[in-house]
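Complex shown without one protein chain; remaining protein chains in place.
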Amino acid sequence: MSNNTSTNKSRNYLNPYLGGVLLGLVLLAANFVSGRGLGASGAIKSVVATTIGTVNKEAIGTMPFMAEYAESHSGNPMKSWLVFEMLGVIVGGFLSGAVAGRLKLKVEHSPKITSRRRLIFALAGGALFGFGSQLGRGCTSGSALSGMAVLSLGGFITMMAIFGTAFALAYFFRKNWI
Amino acid sequence: MGPLAPNEIISENTNFLFAFFIGIAFGWVLESSGFSSSRKLAGIFYGYDAVVLKVFFTAALTAMLGMLFMSMFGWLDLDLVYVNPTYLTSAIAGGVVMGVGFIMGGFCPGTSFCGAAIGKIDAMVFVGGLFIGVYGFAFTYGWWEKLYLARYLGEPKISETLGISDGLFGLLMILAALGMFVVAEWAEKKFAREEY
Partner (left out) sequence: MKQLKLLALIIIPLGIIIAAMPADKVKHSRLTPDELLQEAGAGVQFISPDVVADMLVRKDPSLKLIDVRTPEEFESFSLPGAINVPLSNLLSDEYSDQLNQDAYMNVFYSNGSVYANQAWMITRQLGYENNFVLEGGLNYWFGNILSPATPSQTSPDEEFARYDFRKSAAAALGGGGVVSTDAAAPAPKAVKPPVTAKAKKKPSGGC
């Protein structure tokens, strides 16, 4: 523990329990102000819907999934709560990194693998996560975290499926991380 | 009183402004807890760093307790708070796909934006992957529609499903989470890594 605390301190990370309480208060504020939890993947969906709509107006009509979404956002998918929230996340993350002196352009990876391998896995992982978040109606923040806070059965199921699968497969990807 | 926006105490545009500020706080907390580092995040799966588990569950507990107390004091109408509908099949299938993405990519969507904001190139690539994934799902939606809509259960609460009160479930979850934290502290000592 002492070992770990010193690592944490040298990197100026918040104590995880304090961070958790703060994150919980942010989530509580979102629920109190807007009646909804936090999220991330929904903002990406908005951007994708907008991009498809701009590039090819016809195409969106042939994609029932996107058309319905654009329809339910009064014609402009960018005007959504999650898009504004995610813009805030980028600003907040940048400010925190700047204050703690962590702004640095780099590829983070285990010394056992190359940057190239790390980036390929990041792309594949991102694509799977993006796909899964649409199928599961929300990602770790939107479905699992926010869902658990409101005691949604779906939130607990999604949380267990995400972490259970990742644990089960951890052995096969250990070289990437340790 | 609350929630403010659904009760039309604040306007839609004010709500968007709040969304931006809530986002800043969200990003700040994620980044300062170390969620912008994929190796720190992946640590939970190998026992060397349980920050994800600790932050995630402490946050869920804090928010859950906060909402139950606010509801008890009559400050927040829980019936007006959005609850994700449960479609059993797609919740599991989507979760499994996300789990594979998590262990391969080392991020989840929210944390990848944080990592990208402080210059992690792997996080930026992950964000690129997210777009591909979302586009891919929309493009092939016809294939998954049945799966996507199967086993609709409404918006059940886990406490209702188990047949216990919200408060009792909250207490059980607190005890379970504290038990996991103790195990996590032990694992961090056992599988400790000096530099990662």
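Chains here go by letter, A and B, matching the order in which they are written, and residues are numbered from 1 within each.
Note that in this section a residue touches a chain if its C-beta (ideal position, glycine included) is under 8 Å from a C-beta of that chain, and two chains touch if they have at least 3 such contacts.
This structure is a prediction, so every number in the text was calculated from the model and none was measured.
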Contacting the left-out chain in the complete assembly, out of B:Ala19, B:Leu65 or B:Ala138: B:Leu65
Among A:Leu27, A:Ala40, A:Leu119 or A:Ile157, the residue in touch with the chain that has been omitted: A:Ala40
Subunit B residues touching the omitted chain (full complex): 3, 5-6, 58, 61, 65, 68-69, 72, 80-82, 84-85, 87, 149, 152-156, 165-168, 170-171, 174-175, 178, 181-182, 185
Hidden partner interface residues of subunit A, rising order: 1, 15, 17-18, 21, 34-37, 39-42, 61, 64, 67-68, 71-72, 82, 133, 137-139, 141-143, 146
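Going forward, only the chains that are shown with their structure count from here on.
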Approximate Å spacing (C-alpha centroids) for the pair subunit A, subunit B: 8
Residue ranges of subunit A touching subunit B (in the complex, touch as defined): 1, 3-4, 7-8, 11-14, 16-17, 19-41, 44-45, 47-49, 52, 63-66, 79, 81-82, 84-98, 100, 102-110, 118-119, 121-143, 145-170, 173-174, 176-178
